[in-house]
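In this view, the complex is presented without one of its protein chains, the others remaining in place.
Then we have subunit A:
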Amino acid sequence: MADSQIHVALAGNPNCGKTTLFNLITGANGYVGNWPGVTVEKKEAKLLSDKNVTITDLPGIYSLSPYSPEEQCSRDYLMSGEPDVVVQVVDATNLERNLYLALQVIETGLPVVVALNMADLVEKNGDKIDTDKLSKKLGCPVMMISALKNKGIKELFEQVKKSAASKGQVPEHKFDSSIEDVLDHIENNLPASVPANKRRYYAVKLFERDADACKLINLTKEKAARVEQLVAQCEQDCDDDAESIITGERYGVIAHIIDECMTKAPAKMSTSEKIDRVVTNRILGLPIFVVIMFCVYYIAVSTLGGTVTDFTNDQLFGTDGWYVLGQGRDAYDAAVEAAGDNADSVDPAQYGPYVPGITTVVHDALVAGGTEDGGLVDSLVCDGIVGGLGAIFGFVPQMFLLFVMLSFLEDCGYMARVAFIMDRVFRRFGLSGKSFIPMLVSSGCGVPGVMATKTIENEKDRRMTVMTTTFIPCGAKLPIIALLMGSIIGDSSTTAAWISPLFYFLGVFAVIASGLMLKKTKLFAGRPTPFVMELPAYHFPAIRSWALHVWERCWAFIKKAGTVIFASTVVVWFLSNFGSYNGSFGFLPAMDGIPEEFMDYSVLAMLGNLVAWIFAPLGFSTWQATALTVSGLVAKENVVATAGSLLSVADAAETDPSLWTAFAGMFPTMGACVAFGAFNLLCAPCFAAMGTIRNQMDSGKWTAIAIGYECAFAWVIGLFINQFYNLLVLGQFGIWTVVAIVLLVAMLFQIFRPMPKHAWTDEDETNTASAAVSA
């Protein structure tokens, strides 16, 4: 049946509604944003209504030039011979620029069906498009559709199937006669092997001196010289270069087509312009942005989201349990207070419709089923598995709220304005305005933060953002900060209020310093990426795609993060509960005569001792500190709980003074304690985030570079803190002090030295771009 298969390519400008159409017709859950450049790689899926039709969604592009990886990827696919027909999606509200790509796609000679999307908006604006005339002018069928409202889709695909059977069209549009003469000559010089419907495409490409096309056609020296002479002559006559001539001709043809096919209503101020007058206002723009972001975080993290997360963590998954609608909570609290030291004996079920926590339920069920209380299975299931799942699901409500709001801001078009407002700040350290959104999301959770880098088209910018975005303290790192503050100052409630922002600054500093250093390395060398971005019109997002967007992000977190966190939680549980004591290896808590601090004998302790020397220059070389770092890799919120069990402080919370004292006792000096905190906040993020980095980088090498860099940077910062504390406060000087000074000088040099000049020609740039694509 392979022969009856039809391959359809979806092509179009960024933000023309291509992905919305793709999702609609394939049922796939692709990402749709009101953001230019959402599809980075091409995606494939079967048509819902006919499984014999395969749809390939190409990246949104403006042209078929050879300069960007997206454009190369698209044109390679179009010229590969696989697609039988191209659906050229055109944003009808922006006909002029969209037709520019349409003309080029028509020139490829493939059968093309032009889909005029957002036709309903055109009508609303009072404009009229004559599709019959347009179809005649373009030489291919033109269909009105609305992907958002599911209109005209059936008719479109009936036409697509008809066109797929055709041989394609010879472009109708003609350039100026002097240019056409030259193109005719070039066409005559093409080898006979180039098929008739592709001859014009290659003639135009050779005229533009397109390097890829020249290589592919490989003219004889003689013919190449002849073509070059023709083009050079034409350039002289027109007093312009070949690329400009063709672009000018195309836009000339389009102007002519639009004159004939479109009647425009008198221009009036659009809603978008009205909104933009306020939100990107020179004076109000920044304050409005700050207020919007504050509201988003206040709702998602501090108030509503925080409450739900606490509930999930402590009551739903923990041992606390909960009362339906809170009935009986007050009476229970009073009874607990009255019972004093005997609080454990108060039965919560007496005071209202009480539902025990999942841990309790599972524990009771296990014990009732004959499992040993506190034994191997009980410990694995309750502490390892349920605890691990709870850690994951606790963050879901908070993230859900955050994503509902951030996705709305993205889908309606506001985030593109944020990039516009913030670009000035970010370009200073080698990033662009688009890097800001991932950083914002990362302050909630690094997993969706890294995922949000998807919208950055430029590969260098995207990689740099992935590498630096997890430096921003996420929600799970806040308890570590509170614990540190308590240990250092002895009071987390008052002073922490101004000290904990310091750790945010540390994160921001890490991002900036890394940006400044990395952009001068070979990895990111080259010119600054241009930031020429379309600002799409505002629109209220379709509920469907908004919901899909939120769902996709949450689900990706639950699924990928869930599997990784879950597996690693079990592994850490195993490492810390198994070990050898008195010459025998086994489950430690069940061993005879084992002391309360059984973890000292665990595999985790052995491993901790093995690698602890790495942290000696940072001042914390005990295995406990190393083990804490390891548990931080599983999930940062684990650090506090692990500290509690390692230091034998029962029911440890970051606000517990006895934990502060025990924690501070782990470190020889305050400098080492701060160094430990800095290292843990900056080093590789949790496994879930690392998995996402791997996904986003789509390269093992780059994942290793990213994680390696983060750890190395964290180590160096930790070294600075510890060594300079020793030197300046304690007056100690040693070999590591010298190392720290040397590293500091090197770092400052790298940050402040001017950008090296790159004598890169444009050819090199395209070569690296194509190398990146093939890699």
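Here is the rule we use: contacts are C-beta pairs under 8 Å (C-beta built on N, C-alpha and C of every residue); 3 or more make two chains touch, one makes a residue touch a chain; residues count from 1.
The criterion applied here is as follows: contacts and distances are computed from a predicted model.
As stated in its UniProt record, the chain not included in the shown complex is "Fe(2+) transport protein A", which appears among "Sugar ABC transporter permease", "Fe(2+) transport protein A", "Extracellular solute-binding protein" or "Cell division protein FtsW, lipid II flippase". Check A:Ala165, A:Val425 or A:Leu502 against the missing chain and you find that the one touching it is A:Val425.
Residue-wise, the contact with the chain that is not shown comes from A:Glu534, picked out of A:Glu235, A:Glu459 or A:Glu534.
Per the touch definition above, the residue from A:Tyr251, A:Phe393, A:Phe524 or A:Phe724 contacting the chain not shown is A:Tyr251. For subunit A, the residues touching the absent chain in the complete assembly are 62-63, 65, 67-68, 94-97, 100, 240, 243-244, 247-248, 251, 272-273, 276, 280-283, 285-286, 416, 419-421, 423-425, 427, 528, 530-537, 762, 765-766.
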